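Take this structure first; my questions come after.
One chain of protein is taken out of this complex; the other chains stay put.
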Amino acid sequence: MEPNYLSTPRGLKSWLTTVDHKRIGVMYLASILFAFFLGGVFAILIRIELLTPGRTIMSAETYNRVFTLHGAIMIFLFIIPSIPASLGNFVLPLMLGAKDVAFPRLNLASYYIYVAGALLAVGAMVTGGVDTGWTFYTPYSTTTNSSVGLMTLAAFVLGFSSIFTGINFIATIHKLRAPGMSWFKMPLFAWGIYATAIIQVLATPVLGITLLLILMERVFSIGIFNPQLGGDPILFQHFFWFYSHPAVYIMILPGMAIISEVIPVFSRKTIFGYKAIAYSSIAIAAVSFLVWGHHMFVSGQSQLANAIFSFLTFLVAIPSGVKVFNWIATMYKGSISLEAPMLYAISFLLLFAIGGLTGLFLGALAVDVHLHDTYFVVAHFHFVMMGGTVMAFLAGLHYWWPKMFGRTYSEKWARVAAALIFVGFNVTFLSQFVLGSRGMPRRYYNYLDQFQPLHVFSTVGSWILALGFFIMAGYLWVSLRKPCDAPANPWGAVGLEWQTGSPPPEHNFEHVPLVTHGPYDYSQPVSEPEEVQA
Amino acid sequence: MSVAAEPFLQHHFTTAEQQADAGKIGMWLFLVTEILLFGGLFVGFAIMQGLHPEAFLQAHRHLDRTLGFINTVVLLSSSYTMVMAVWSAQNERRKRLIVYLLLTIAFAGVFLGIKYIEYSHKFHEGLLPGRFYHHAGDTVPGQFMFFSFYFMMTGLHGLHILGGIVAISWVLRRAIRGDFSHKYYTPVDLVGLYWHLVDVIWIYLFPLLYLIK
Partner (left out) sequence: MTSTAHATSPGTYSKILGILLALTVLTLSAASMDFGAGNVVIALVIATIKASLVALFFMHLRHDKPMSAVIFVSGVATLAVFLTFCLLDTGSRERVRPPNATPAASVRR
């Protein structure tokens, strides 16, 4: 096999000191997949505990720590970095025809900062964990004895990793596009990553200061969130959700970005409404900053604020809706092929639609009074985060796997896993919509007997999900052990990343590409690049 | 452009201008994160002051307006010397560049020195944040909250001054080494931007903390 970014330069030290965006992307990929596994283990434990009302395998105090760690790991260590840091890092420069991101050393720094944050989180876990829920609401988070200090420090450090990634991607997209690639010739993946990066830069610092304020309250009792000292606990929620709501768009925008790439390829048709999708990404980023109060409808926030936030929440759904219609229109009269990436993309369309719609239900004030803090909310966000982002991530992983590693995977086993994951996901989480609407509160260790059948059903779903993921791990591992067998362009896709080898050489392109047409031009038959080897 | 002619040009950029522009975008993005980080503290301060106007008014009387004024003058002057350093770098006046960088560091040192004096006074009087507040003889309760914010905001700001001193010292070292020219002075430029933002934050801190009415 030709020398490529994986094979040269050799040695552990060359990996640990690399500034190559492709290697950094691979390191991130391994890390976030491990975090997903860890978060998943906690999820399985939660669902086993909930098989019976009352104690099943753990005490109530332990249960609080388990669901907190599940949330904190999944959000801060897995989903926020997931697509941008792994797939984004790898693919974005290639897609733009660039040799690397704008600041390669900052890229490596952001990875090591991620590792440092992860180690701090592990520290919090092994010193007893945290029992506040991932949302750290005061006054409990400022008074409980659990390892809140370490976990908030971990999240603070991880925030910098996210910020640096965002800074890097914005500068890259502005300055490193290949000659001829205007903004509107850029692939939509880049637009999605760009919108995500804007949120990363603007929102994350507010999380930073929020976490510092928790630490200050714990150490100094500064008083800002403590009503007994004249502070306002609802203010904490404003501070927290000002980041954490835009954060969910950090999670979904890259997923949407991947869907915009995969659907045209597997429909062999140019994307419908390119500009609408591009603009909607920016619109989502902008409006995402205006709706955070919808997490606080029953917190004691004023009625005026409630009304304004509810109205703005309805607005933010519109650009997402625009995207869904454009993706479906892309598929209409296309030549659809159902390989694994497309199976995940179609799953995304259905599951994200349900997730987004149920978000609107929650955005309606009167309805939210009943649904807030129930399993309905849990189901909603798992539908958008897992049915949405994770499905899109899997679509992207399978789509770019041959490019990243030069190896194909077993399409048969990929379809088996996709089916199991789709079925398992719906069994697990559709039941939770029902549980929630019937009154089952979230984060509860005990529950009324009448909820047990649905809880059992949901838990069985989680086992089906887990099985699907284990099978996926299996065939991907097998794929890595094979010799390189993937062509440069296994999917016949248009896009600069497919115009170089699989895996790409260290410097990405032998010659700077010149872009003359749009990113989704499937009107011509797609040819293999002539010179893909060194 | 050969590598020898432009040793500062990194391999993934095609022109020096592209590299400099990228660096500038990157630094402005970082500055925006600082604006939002400090901004959170300003928001908290605004809301708490709105809730406890009397307490904040009484508490702030312990601050020395003269020292605050001097520190403001010091930082504004340091901003001037910093931008003159950037001008010197771009106009290849190496000696002036070094002098202006040294002056900036000196001003920063004076700022921290005055803050040390102020902090010592607060410690002495028991005017400490949160639970450590033990000033006797308050007629209006709740003044500890003002000092919670005073120390958090000036403390975080002071840390950024320290970081700035480190960054400017690094640029100074490179200036002495002769790294900069009219074609390449980006590090001076970007560290300068950071330094100016630290000044801007103080421009708001001074009236809000020292001059409340």
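Some points to look at:
Note that the chains take the letters A and B in the order they are written out, and that residue 1 is the start of every chain.
Quick note on the criterion: a contact is a pair of C-beta atoms (placed from the backbone, for glycine too) under 8 Å apart; a residue touches a chain by one contact, two chains touch by 3 or more.
All figures in this text were calculated on a predicted structure; none of them were measured in a lab.
Judged over the whole assembly, touch between the missing chain and the shown ones holds for A, B. Only one residue from B:L9, B:L29 or B:L172 touches the chain missing from this view: B:L29. Set against the missing chain, the residues A:L6, A:V66, A:L108 or A:L235 yield one that touches it, A:L235. Across A:V115, A:I308, A:V416 or A:V460, the single residue that touches the chain missing here is A:I308.
One chain is missing from the display, and on chain B it is touched by residues 17, 20-21, 24-25, 28-29, 31-33, 35-36, 39-40, 42-43, 46-47, 50-51, 65, 69, 72-73, 76-77, 79-80, 82-84, 86-87, 90-91, 182, 189, 192-193, 196-197, 199-200, 203-204, 206-208, 210-213. Residues 174, 198, 202-203, 206, 232, 234-235, 238, 242, 289-290, 293, 300-305, 308 are the ones on chain A that touch the missing chain.
Quick note on the criterion: only the chains that are shown with their structure count from here on.
Rounded to a whole number, the gap between the C-alpha centres of chain A and chain B is 35 angstrom. The touching residues of chain A, counted against chain B in their complex, run 98-104, 106, 163, 166-168, 170-172, 174-176, 201-206, 208-210, 212-213, 216-217, 220-224, 229-232, 235, 239, 507, 512.
Note for the complex: chain B touches chain A at residues 10-14, 18, 21-22, 25-26, 29-30, 32-41, 43-44, 47-48, 51-52, 55, 129-132, 142, 144-145, 148-149, 152.
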